[in-house]
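Take a look at the structure set out below.
What you see is the complex with one protein chain gone and the rest in place.
Presenting subunit A:
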């Protein structure tokens, strides 16, 4: 039997500017927005999964031509798209997921009307939906922890740290401090110490 092999990409949309509603009033005496919030903004509701797909397709067509767009044409699908958290999961056939990844790397603005500049960051590639979901949960958890820290007033002003908070380095320290995170991560931390 033929088995269709897919890859699932977990992608975050990262913003660097303030949302339009806030930027209008930016001149006032409001305190600056923390990096954590700044980078992990929600995405505008105008962006539908269909428009996202369309844009990726057109990007691939411009980068890889007909061959590339044909290769991913059938298999590309949005499995999950959450505007509130700016996270989405794409499904691509296993042999061509790099094309999609490359296209995402080249996309610089949100594919919507007067789209804002943004970065599409692929944070996880996996063979199963389950593992991608697990990763999304893990990242969300870490962000929640960081947000709670911030609420208490212990803000980390390090901009890069906020962006990479959920990456491995940060994750280890968090796992040791909070005693959370998955087993392998905490083990890693212990070994390092």
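Brief remarks on what is shown
Just so we're on the same page, contacts are C-beta pairs under 8 Å (C-beta built on N, C-alpha and C of every residue); 3 or more make two chains touch, one makes a residue touch a chain; residues count from 1.
Note that in this section contacts and distances are computed from a predicted model.
According to UniProt, the chain absent from the figure is "Ribonucleases P/MRP protein subunit POP1-domain-containing protein", selected among "Ribonucleases P/MRP protein subunit POP1-domain-containing protein", "C2H2-type domain-containing protein", "Rod outer segment membrane protein 1" or "Cullin family profile domain-containing protein".
Among A:16, A:82, A:95 or A:109, only A:82 touches the chain that is left out of the view. Residues 18-22, 33-34, 36-38, 40-45, 79-85, 87, 129-130, 133-134, 136-137, 140-141, 143-144, 147-148, 150-151 are the ones on subunit A that touch the missing chain.
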